[in-house]
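Worksheet: one structure, shown below.
What you see is the complex with one protein chain gone and the rest in place.
Now for chain A:
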Amino acid sequence: MRKNMPALGELERVVMDAVWDSPEALSAYDVQQQLEAAGRPLAATTLLTVLSRLEKKGFVASDRTVRPYRYSPVASRADHVAELMHEVLGESRDRMAVLERFVGSVSEEDAAVLRKLLRGDG
């Protein structure tokens, strides 16, 4: 199971890209067609598993009033990038120890200290 995890993550990304790139809601069959056209053919059962995982994670929503079900993104790619970057840049003061950044924003004074080192007269 653990060995399959990264592979499944990659499939989710490929499927999600197809859903994001489409201007309208897609059926599973539409997604399959698109992936095949893009050179990434996927078995229908696998695709349905991936779609249901994406739905559970809150990335896609399905319209179940029509047959076959139509899948559409819950939020745009840009919205999700914004959510991610908000967490990375840690604009909230009491952010949890979720991730460790290389460096935050360096103050002007600290930047001057570093530039001095680089000039070689530090």
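The working rule: a contact is a pair of C-beta atoms (placed from the backbone, for glycine too) under 8 Å apart; a residue touches a chain by one contact, two chains touch by 3 or more; residues count from 1.
Methods note: contacts and distances are computed from a predicted model.
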Undepicted complex member, UniProt protein name, chosen from "Peptidase M48 domain-containing protein", "ABC transporter substrate-binding protein", "Phosphatidate cytidylyltransferase" or "Nitrate/nitrite transport system permease protein": "Peptidase M48 domain-containing protein"
Residue, one of A:45, A:65 or A:105, that touches the chain absent here: A:105
Residues in chain A touching the chain absent from view: 6, 9-10, 12-13, 16, 57, 59, 77, 80-81, 83-85, 87-91, 93-94, 96-107, 109-111, 113-118, 122
